[in-house]
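Every protein chain but one is kept in place in this view of the complex.
Every chain is named by a letter (A, B, C, D and E) in the order it is written, and numbering of its residues begins at 1.
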Amino acid sequence: MLDLRLIKVNKPQDVNLILGQSHFIKTVEDLYEVLVNNVPGIKFGLAFAESSGACKVRSEGNDPELKKMAEGNILEIGAGHTFAVFMRDAYPINVLNAIKNIPEVCSIYCATANSVDVIVAQNQAGGRGILGVIDGAAPVGLETESDIAWRKAFLRKIGYKL
Amino acid sequence: MLDLRLIKVNKPQDVNLILGQSHFIKTVEDLYEVLVNNVPGIKFGLAFAESSGACKVRSEGNDPELKKMAEGNILEIGAGHTFAVFMRDAYPINVLNAIKNIPEVCSIYCATANSVDVIVAQNQAGGRGILGVIDGAAPVGLETESDIAWRKAFLRKIGYKL
Amino acid sequence: MLDLRLIKVNKPQDVNLILGQSHFIKTVEDLYEVLVNNVPGIKFGLAFAESSGACKVRSEGNDPELKKMAEGNILEIGAGHTFAVFMRDAYPINVLNAIKNIPEVCSIYCATANSVDVIVAQNQAGGRGILGVIDGAAPVGLETESDIAWRKAFLRKIGYKL
Amino acid sequence: MLDLRLIKVNKPQDVNLILGQSHFIKTVEDLYEVLVNNVPGIKFGLAFAESSGACKVRSEGNDPELKKMAEGNILEIGAGHTFAVFMRDAYPINVLNAIKNIPEVCSIYCATANSVDVIVAQNQAGGRGILGVIDGAAPVGLETESDIAWRKAFLRKIGYKL
Amino acid sequence: MLDLRLIKVNKPQDVNLILGQSHFIKTVEDLYEVLVNNVPGIKFGLAFAESSGACKVRSEGNDPELKKMAEGNILEIGAGHTFAVFMRDAYPINVLNAIKNIPEVCSIYCATANSVDVIVAQNQAGGRGILGVIDGAAPVGLETESDIAWRKAFLRKIGYKL
Partner (left out) sequence: MLDLRLIKVNKPQDVNLILGQSHFIKTVEDLYEVLVNNVPGIKFGLAFAESSGACKVRSEGNDPELKKMAEGNILEIGAGHTFAVFMRDAYPINVLNAIKNIPEVCSIYCATANSVDVIVAQNQAGGRGILGVIDGAAPVGLETESDIAWRKAFLRKIGYKL
């Protein structure tokens, strides 16, 4: 009655993904506007799974490859009211708060450049929902003094922290 | 040790549901006030699953039918610290950002008028948690040029986009 | 191919936990600053699971016991890009909105002093992801008139509502 | 060199005004969408003073009288990058947080159904800026016990507080 | 026709002030709840100038001295729809974002422990509005290398930055 499966997101390593739950087809227009408005020069594609009426994968973007990537992955995942943004020349940290504040957006499953497995549940009618994601590799241990020094130096070298 | 089950939300098709994770019994009062303050004339019922102490389903609302609907569904789902809002004469888009900003609210599982299956995990002690939802039907394909034209026209006809 | 397990969070009853999904190692510095900036005198430890590169559990805090608690639980859960905050002398309600607004944070699984079971999925490569949590005990029934009176009086006695 | 004047806002008593500082002509489209998206049935008109290029008063709305009211007042105030929303069948409390979160909006001078005098500064080139507003009447004294009782009862009678 | 005056805020040096523009008498209840909910142990008084109807200074708080201070200053300033919070055992940084997110709040004039002069405009009917504040002393020069070193060390010593 309840079928669970892993669906691997299909994307190159240099592309960042934001995967979330939303509702209403206006999501694709609001996501588009938020992305363009927040980062000059961002390249992206995005898609949303309409889950009533025509049940189409709705999409927008300014990069054909990334738009096709978003459409393909959302169709493969097949979960109602989910959305995916694939982006280059920008990072999730640049846009994540703006996306969280879109009035249709419920929550964000992950924001990552890692390889991602999506855990999907399916009911007898064929409807699907995302239960969670496996975002990259598992941790191998606690950071040591030298790991901490590296972390602090790295965040300051890239200018993200003072 | 880990038991998974699907629980179908019991609601009419014209009622919208917002389902989320929160904490603390003050959730019911804050949700009530946010809903009344944001949309004049909204009709709603809401319930929250207290998960320590008396472990009661706490509820508020201004419509008896919707309040009873919220209580019944939260009791049936049975997952600690979850809440549900059932509403008429308003849409999730009117209130979702305000709900996301309530200080007790952790996250939102879905916001939808679709039929919803909730995936619930149960441990040996009988405690339960929501893993995700199946929100409506799965997507059947990519939007075509005419689907895009319909989407753009529809969003502008209802005045949500210019 | 998909392995599910329950992992019990290891914490004393008087310690509150906030468990969430984020991305990027800057999470630990941003969480630290948000917690110190929001509540004078808060005691806390926090940890984040880096899931690429060195794959270390990154941590910060101002209380050694709580920091060790955060490190141990995040390592045990082992899910990429997840974080945990353990706190004393403060409540989740004091800091949850500020944490939700951190630009790396995707979502919050729970905020609670209850005992918590985390439902974790594992793939064949050993990567892990959180699907949800069982937060405390299941509800046992609807609140009665006297339960409602107690709730309203309690929230006003502690000064949280007027 | 610096000329100060009072400009009385021209509006009926049953119309609410939100007056603020913003930038960029996109303000009128974003304000329109936020208002329609937040309150079903809201009636409003809004205008914004472009202050470079064509320097036109840009406007939108779904009620001709209120749109004309917004245009006339913004033209009369004449301050660059300011905007005004005039609304019926909704209250500022329904939409103010959503307006504050529009990415072009700098700040809000007032939100009120009172009569409003706007204090405007003018430089030698004819440019103008809003310094502040006189929003209704001055307070006449501290609330008494019976005033407090009335306040608490009123807020609970209209359902805004529990 | 337009009268301008300076009104000095009356407060001890160890008390912090947040002065802002809001609307609607519910402001006093929402401010109270936000302050108590955000900082355990905060001591405060707050007042709001109702500017229609009974035109009373509405107030709340958990410290009689600070409540009286808020009432006295708001009455002295006399500007419709303005509010003031006076606090001890907490800092504006702990609560300012939460106050900015209250749905009645328009904007914040200042948040400071400095001595404050409020610039007030008055019209012929006796109505008043705040134009701005003089918050402490004017700057005397650019920070030197040793000033910068002191700043960075100080922010890290108090734990606000890492």
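Basically, a contact is a pair of C-beta atoms (placed from the backbone, for glycine too) under 8 Å apart; a residue touches a chain by one contact, two chains touch by 3 or more.
Model, not experiment: these values are computed from the prediction.
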| item | value |
| --- | --- |
| Full-complex contact with the absent chain, from A:Phe24, A:Phe48, A:Tyr91 or A:Tyr109 | A:Tyr91 |
| Interface residues of chain B (partner: the chain not displayed) | 152, 161-162 |
| Touch list for chain C against the chain that is not drawn | 37-38, 98, 101, 103 |
| Absent-chain interface as seen on chain E, which is shown | 4-6, 92-93, 96-97, 100, 107-114, 117, 119, 131-144, 147, 150-151, 154-155, 160-161 |
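The definition used in the following text is that only the chains that are shown with their structure count from here on.
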| item | value |
| --- | --- |
| B-C compared against C-D, more contacting pairs | B-C |
| Computed distance of Cα centres, chain E from chain C, in Å | 33 |
| Chain B-chain E separation of Cα centroids, rounded to whole Å | 37 |
| Residue numbers of chain A (touch at least two other chains) | 4, 100-101, 103, 107, 131-132, 161 |
